[in-house]
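The complex is shown incomplete by one protein chain, all other protein chains being positioned as in the whole.
Moving on to chain A:
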Amino acid sequence: MTSSTNVSCFHEARRVAIFGGTHGNEMSGVTLVNLWIQNGKEIQRKGVETKPFITNPRAVEKCTRYVDTDLNRAFTTENLSAPSGDDLPYEVQRAQQINEIFGPKGSPEAYDVIFDLHNTTSNMGCTLILESSKDYFNLQMMHYIKNAIAPDSCPVLLTEHPLLKYSTSRSVAKHPIGLEVGPQPQGVLRSNIFESMRVVLKHALDFIELFNKGLEFPPCTVDVFRVSEKMDYPRDTNGNIIAMVHPNLQDCDWEPLNPGDPMFQTFDGTTIRYEGAGTVYPTFINEAAYYEKQQAFVTTRRETLAAGAIKKT
């Protein structure tokens, strides 16, 4: 990447992957990727090799989130550099294979862009997940997508955090983008959720095509929600949850949660209130898969990120 007169230049995005089934029971991505494996016309763009790929086929086959361990947490340096072997958990073996095909992570040979398709039981709408606040290419793409789908909204979740950031399957690429669409129950395919994901991807691929043609994208700003803190359910001494997300908070992803607002309701009807210092914006509220990760929701703070102008080298 070189800079001249404040325009950041990136190489053409020639190798793009679309991952589905990283969690085998998140059906929109599984369905879209299988569709495109059979007939990829819809995702073809001039000058781009777009590869649809099922990342966790065993989990997809069993319609379960994972077989041994969460694939979307498995791309740690430790796992990727471990000696390969059949004794490794299935998903760690799979992470190593994916790193070989689409990486190696961090190297010049890695894929340019990977879109990782996910669903959530939370009411997050069409959320884009950004891993780095300094990735101008991704910021410009997200700015483009947000404009393209307006007046519908596309919140951007920034997971850049020393403790809360996790090693995703898409992190193998130079420019990783997560698409998290909900609410949808695990194992269920809802037509509206499926079509929203399809539309967002179309705009994303349009952006890549325009970029590759040489279009310069002027400086822009993107409003994001930066992850702040993981909030667990209240639990008893045996680790069992003793309260549920409060009806006032349920489905209110991206809305302000103020100190004193109801947060949880115990099974016998008592309200537990939020006692943080200031207003936060919760998301991933009541995600099914996060009960075992001790997370009822995650708090975020609003931020505006600036991206410089970009064009292809």
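By definition in this document, contacts are C-beta pairs under 8 Å (C-beta built on N, C-alpha and C of every residue); 3 or more make two chains touch, one makes a residue touch a chain; residues count from 1.
Criterion: contacts and distances are computed from a predicted model.
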Among "dolichyl-diphosphooligosaccharide--protein glycotransferase", "N-acyl-aromatic-L-amino acid amidohydrolase", "Proteasome subunit beta" or "Mic1 domain-containing protein", the omitted chain is listed in UniProt as "N-acyl-aromatic-L-amino acid amidohydrolase"
Which of A:Pro57, A:Gly187 or A:Gly308 touches the missing chain? It is A:Gly187
Among the options A:Ser8, A:Asn79, A:Thr127 or A:Asn286, the absent chain makes contact with A:Asn286
Touch rule applied to chain A and the missing chain gives residues 31, 34-35, 63, 121, 183-192, 194, 240-241, 244-247, 250, 265, 267-268, 286, 288-289, 291
